[in-house]
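Okay, structure first, notes after.
For this view, one protein chain was removed and the others were kept in their places.
Right after this comes chain A.
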Amino acid sequence: MASTKVVLPGDIIDTRREEDTTQQEPIVEDEATVIRLGPGLIQASEAVTAVTAGVLHSNSDTNRWWVAGNKRRYVAAVGEPVVGVVVARHGEGYRVDIGSAHDALLPLLAFEGATKRNKPNLAVGTVVYGRVVVANSVMDPEIECYNSNTGKSEGYGELSEGFMFKCSLGLARRLIDTKAPVLAALGSGVPFEVAVGVNGRVWVNAENVETTILVANAIRNSEYLDAKQCRQMVKELLEKQ
């Protein structure tokens, strides 16, 4: 469903379903009528109100409502992959800058195969790819570089070499999609590695510095380009190389 309704902070959202508005009898409060509010919406007294600007989305099956907008500042949420930079080492773990208001904690043992005797030694400035495991407004976020259920790294861990740059959170979310047009177009031209954090940080690595810069530039250029323009832009960049 392609919704195009744009809401602004303070706008009151009519969350009644179409069939509800035609019904006259009072709505019974059961599982089917409970609505779930996602990002950008709050309940203020009896009404649902938008608190951020963006496109209003809803899923009529699950009765979920949320607002999709673009931001540049990350607010940590559980389960999201993030790229961060180690800023300090403590006795029990590392402090990692993931772009949110507070640095995230990365425990020393939150790596694949790490034990008390054998744990990774990361220097300050190291770029890591991790997953947020603790995120709430009153605690500092916590990340881990492995899946604690399977004990496998699943692609998370230290990102050596390569180049990290920042982008908007909206672009980062689009890049996470394996079908992201800019990554697909680049991949058919040059081999490279990429790690996308939804905190608006992208790490890329290729066989030489020139290609790494080319890939980074192409991704940054794609912010306001659609699929067709992306392919054209990548083609031009590759030809210039």
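Assume contacts are C-beta pairs under 8 Å (C-beta built on N, C-alpha and C of every residue); 3 or more make two chains touch, one makes a residue touch a chain; residues count from 1.
The criterion applied here is as follows: contacts and distances are computed from a predicted model.
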- Task: Identify the UniProt protein name of the omitted chain, choosing among "Phosphatidylinositol-glycan biosynthesis class S protein", "DNA-directed RNA polymerases IV and V subunit 4-like", "Exosome non-catalytic core subunit rrp46" or "Trafficking protein particle complex subunit".
- Result: "Exosome non-catalytic core subunit rrp46"
- In the full complex, which of A:37, A:55, A:114 or A:134 touches the chain missing from this view? A:55
- Quick one: which of A:70, A:148 or A:188 touches the chain that's been left out? A:70
- For chain A, residues in touch with the removed chain: 2, 4, 6, 8-12, 40, 42, 44, 47, 49, 51-55, 68-73, 75, 101-103, 137-138, 170, 173-174, 224-227
